[in-house]
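A single protein chain has been removed from this complex, and every other one stays in its place.
As written, the chains take the letters A and B, and residue 1 is the first residue of each chain.
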Amino acid sequence: MPALEVSDLRAGYGRITGIDGINLTVAQGELVALLGANGAGKSTFLRAVSGMIRPWSGQVLLNGKDVTDRRSDQLVRAGMAHVPEGRRILPSLTVEENLRLGAFARRRSGDPDADLDGVLTRFGALRERSNQKAGTLSGGEQQMLAIGRALMARPKILLLDEPSLGLSPLLVGEVFALIRDLASEGLTILLVEQNVKQGLGCADRGYLLSTGSVVMTGSAQELLADPAVIDSYLGGRSPEA
Amino acid sequence: MLIQQLVNGLLLGTTFALIALSFNLVVGALDRLNFALGETAMVSAICGALLLSRLDLPFVLAFLAALAVGALVAGVTFVLSFRFVSADYHTAPILSSLGVGLVLTSLVTRVLGSDQRRVPTVLDDVRIEIGPLRIVGDQLIILVVAALMTVLLYVFLNRTPWGTAIRGVSDDPDMSGLLGIPVQRVILLTFVISGMLAGASGLLTGLSFHTVSPFTGFETTLTALMVIVLGGLGNITGGVIAAMMIGVIETLTVAYLSATYRDLIVFVLVGITLLARPQGLFTRDTGVVGRV
Partner (left out) sequence: MRKASPGRKAAVLAALPLMIVAACGGSDDGGGGGGSEGGDQSDAGPYRLGLVHSSEGPFATNSDTMRAGARYAVELINADGGVNGRDVELVEVDARNDPQTLVTAIPELVSEEEVFAIVAPVDSAGCEIACAIAADLQVPIVSAGAGRPGVLEPSRPWSFTMTAPDAANSIPVLEAVMEQEGAQTAAIIVDEANATTKAQGDLYAEVFDGSGVEVVSTTTYTSGDPSFTSQVTSMAAENPDVIALAAGPADAARIAVEVRTQGLESLLIGTGSLQAGGTDYINGAGEAAEGTITAAQFNPDNPDDPAATLLAQAEEDNGLDVVALNFSYAFDIVNMIAEYLTETEATASPETIEEDRQGLLDYLEGVDPYEGMSGDVRFAEDGTGDRPELYAVVENGQFVISEVGS
């Protein structure tokens, strides 16, 4: 049973169509990259899946269970975490409060204190700043906080929306290393990226989105080798050529 | 006597501060003003006053009852005026909560009559004299209870999961939902707490003025608006300071000028603030117009 199975999903804003009938599957433990240019509909897809916006039609199955039209907080309980575009840390709360809110839904079950310690160990920079207002963090630290906060919910599947956006090349490397680590620990990940090369570099499979529809899908290697992909996204020079 | 009048003003300010706090809490959570909060305060105060004078209940119980009524009324207001009103229409909740306020006033006058209700003195024989300064028992109650409520609110907002969730929702409701916070329930909770603050302010004001009248609801709302405009919309500390300022200014105007200038001076002050610093005296970020 796939971790996430989306069929024929349509969603948008008012009369603007964002995604127009998308089918997508993420198997258990898989890292899938969702690629596409500006305005292709990648964020809209994640929003519709995670309950931030209401899908117009279609179906979302999480671990085989129909969760279409569920609210975001219910989906968190069902094991989905979404780190949205722009990180959206809560600026007037401290770093620790941001992290603890990540565990809000399961604050009575499990051991949030231990998880907090785990996250702070993984992201050492955050430990020093745990009593600082999150709004004062640097971009890289904010991205760490956003991901760390999502991990506090102990998700089974993690949706990441352009985690490398706006970071220095050094930090971009760190973020992708982190994503690989998480994947190797068995976490199922759906990664949205504009950076096709980096995105596919760590993914098992990829989907290519254009104006709200899937235009191509395949394994990471297949996509990286595809002439069309190379032409449009990888600077037009095929590696074999 | 000046010192005594200053203390009187600060005490008047504490009751303003509670109602302003109540408004600011909702502004924080929803970026909307609940215009029925003045009437919520009035209804709670009337119920509290009736329990005190008719059933001779101890003040603590009547106070708790006022909190409960405030919480209930604010919760109902949320459902009626905010929950199902589209966020796209900024003026809709203003009108619908104003409507709830009108209904509350006419309900109270229909069911309980339009008479003023007496709030009996609680601490009759307590009177503290420090030099020229005199604080009577009920002023002490107002001071202590208002301070206690403010501290409790502070602790709740900063030290508990639900309190932190309220602040999270007021920072970014969508993101809070993505973190697993039941946003609508948190907003309802915010309304309920703001209703409790309104109820507390209503009964304490009644205690200070010795009566409550069913027609003071909208006036209370106006006072609260003055305070939060002056202090900065959604700025809790600014609201408390502005409340004290208005309390002192009103008291001194009445003592040394004339009661007729009281509202005028406060209105002019707020008018100047709106023109010169539309974001309020104590805030730097968003302006009033942008947030209402």
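Brief remarks on what is shown
Here is the rule we go by: contacts are C-beta pairs under 8 Å (C-beta built on N, C-alpha and C of every residue); 3 or more make two chains touch, one makes a residue touch a chain.
Just so you know, these numbers come straight off a predicted model, no measurement behind them.
In the whole complex the chain that is left out makes contact with B. As for the chain not pictured, it touches chain B at residues 1, 4-5, 8-9, 11-12, 114-116, 118, 120-121, 127, 134, 136, 138, 205, 208-211, 213, 215-216, 219, 250-252, 254-255, 258-260, 262-263.
Methods note: only the chains that are shown with their structure count from here on.
As a whole-number value, the distance joining the C-alpha centres of chain A and chain B reads 43 Å. Those residues of chain A that touch chain B in the shared complex are 50-52, 71-73, 76-77, 81-82, 84, 88, 90-93, 97, 100-107, 149, 153. Those residues of chain B lying in contact with chain A across their complex are 161, 164-165, 167-168, 171-172, 174-183.
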